[in-house]
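What you see is the complex with one protein chain gone and the rest in place.
As written, the chain order gives the labels A, B and C, with residue 1 at the start of each chain.
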């Protein structure tokens, strides 16, 4: 093993976050089948690109993410409990179980609350970037979305505005090849990163299976944004190794798949990279995996024991000042 | 003068339509100032490009136009009365004055009823093109819109769908340099025709001040569409020589302007083209102008005499079968 | 007649329409190979082809806009929005194009089409997979809004909608997709648009409801042996004013039940119509049992939805009034 180096630490941190996410993913999917979790959108296959992107970000940078961004959150430092509690919708969930699983939020780590309608976070990210620029802050915004989301109105609005106002925002398209059952080739005729040109912003493609490549591409985009050089659209290509969600049956529409542990699995690719640079050996990998496994089991069990929120919380926090109607209605309900 | 030729006839027809439109434009604007017309969006400056585009179309082709498309309609053969009656909102208007002036419609000439929310005709055009393709018709769709309209959700939706389904539709962006007070450079960072690439369709720029150039570019796009080769985005650059509408005061935001009769006036440019080819001389031009002037005066006066529609028509035709509520409401109203 | 659930009934209606008429086209997200996220269009693409059952890119405004364009050009489109919650980016196409084309063109251009979408809660969908947005459509002149509460009405209303000549917003109560079962004719039949159904006769109280709440109301009425006149509206725009006024005149006591939020929910219009046209028949207040004025929660949806406790409280309150 080489001496501890900054890069080594970074890479091990990155790899650990990927493994943690994968382990958690598996745990949640299994628990869903057992009826212990209501729903989930697995993130398997997108770990490397998300962690690569996260490596380029500072904590004070703002993330406008989407429902598959668990690896990104974990690498950023969001406690695993935050993820699990959200999925459980228990009393420790910040939103008290109001949202479906996979709709995360962490103000502490500047990870904006996730909505379901895809890509509608992008105009918000543009507005946030405008604010940061106006306030002369050095921080920037990262907004993520899927390949299918490139067809939406909000994608068009946000990228054009980011171009016109030269905003410090990085748009990260997590191209996993599918929008539920629609393959990306049927979503649009061109590669998504090339759409940047239509908005006068920079476009770049990253190998999303390679966290180093994604890190480098996103990092360059982040730098440009910080230097006031405007927005970038990064397309990171990867695979959706699992189903769209736990409600989805991909055998209906999909013939090929990237298997866990196969050559293309981003975790396997990452292991290779770390080994090549001699940052880890098999034993360390085993170690990380078993530590992670233990951690996930522990945390999951702990979080599962947390009691549900009080039913009243389902009707609180709609406004700063609750309306008289809602007060009246809740009285009738509870 | 050369012998009558097909081209000569075509060009004279084109020029005549431009002059007719310009004359009508002036008449309506003047009448608006006199309180004889409620509102209007002058088309001055966009005559050449519209007539050029119209030359490439067959009557059975479908036009999904916008509020400035008077020259296109006139060249297509839509009677001048149809235009004037719409603007008057009189009893001979097909829509019985329900719509604001400039919101034309002519089912007879396959010119779709114009809406106000800009670019929302584009997805409709895409659907129409899908239908024509599905029905194996040889006809195609032309959809027009302004430069500002390229920022809208509907632009993005329509162009991407036209690309994905390889539809027989030509998108004609009438770039007059302004969206009310916003110059096109502030609307988007790139030339609009280049946005085609983001959708995998063909993009081309035409000199919209030159009807021959626009004709050729649109004609090529039409051919491709007819041959099943998919959609094209044509950007025809021109000028908005007048205000945005009769309610607009461009001195608030605009310093330069293209004056009527100046070198850049598309009517002047067209005269030059026709003279160069020896299709017309000054006398013929005078002739066309005075005939047109007379025609516009006559028709305008005739149409102005037509009585208003019955007030009841304002509440008819909402449904095939009027709802009981509306019946009851109208009884109360009338 | 075959026993079907609502998904099967809808599928059978579309199968029938597609087989009968080549101009019928389905379009929506994941409706083809995948058969729709609720399987309503299952098997139809492989039977009728990719150009007739179209898997659309992820753009609701494009789905609706394209369907309007198709309807304007001789096709008979049935468009699907995957969840009603995601329809709002298409709202401009619905309000400003779909609903107004006939009017603004003096009848030259019309939009005969159906826009289907699953709505309502009770499937653990949270804020964005549970909304009941019928008000947004029922307030919009030019639209027609229907919602079935059982498989028979689902098929019959869909067949009627396709012949209606104007755009129909077809709201499918997703909670009932599989739980509601019943006999459905194999061939063609119609359930008329604009007609409510008196699904249980009674004299002591009128319960007016529709869509997903119908089975709940019927169960409660049966369980508590309430002498209730129960109206299933079936069409939300235009409302069946005769059915509403008849039952009010009969009982004088009204409870309206729906899961959409109370403020400006359908109950508001129903109540206002009664207060306008049948005030003298009323023997007590008109009560609404509805979803509260908040987003729809993931946890505790059983509290959000009108339930036995709340419905019985309202019924008892009007029945013992005075």
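Following the convention adopted for this analysis, a contact is a pair of C-beta atoms (placed from the backbone, for glycine too) under 8 Å apart; a residue touches a chain by one contact, two chains touch by 3 or more.
In this text, all values refer to a predicted model and were calculated from it rather than measured experimentally.
Considering the intact complex, the chain excluded from display touches A, B, C.
Between the chain not shown and the residues A:21, A:90, A:126 or A:292, the one that touches is A:126. One of A:105, A:246 or A:270 touches the chain omitted from the figure, and that residue is A:105.
The missing chain lies against subunit A, touching residues 62, 64, 93-96, 98-99, 103, 105, 107, 112-113, 115-117, 120, 122-132, 134-135, 153-154, 156-158, 160-161, 164, 317-321, 323-326. Taking the whole complex into account, subunit B touches the unshown chain at residues 38-39, 89, 96-101, 103, 115-118, 148-149, 151-154, 179-182, 186-188, 247-248, 252-253, 308-309, 311, 314-315, 318, 323, 325-326, 329-330, 332-334. Residues of subunit C that touch the chain left out of view are 61, 85-86, 88-89, 91-92, 94-96, 99-100, 103-104, 127-128, 135-136, 138-139, 141-142, 237, 239, 261, 263-269, 271-272, 274-277, 279, 282, 284-288, 292-295.
Keep this in mind: only the chains that are shown with their structure count from here on.
Put simply, the chain farthest from subunit B by mean CA position is A.
Legend note: the chain whose CA centroid lies nearest the centroid of all displayed protein CA atoms is C. Look at where the CA atoms of subunit B average out and do the same for subunit C: the two points lie 40 Å apart.
Residue positions of subunit A touching 2 or more other chains, listed in rising order: 151-154, 186-188. Residues of subunit C found to touch two or more other chains are 56-57, 59, 61-62, 89.
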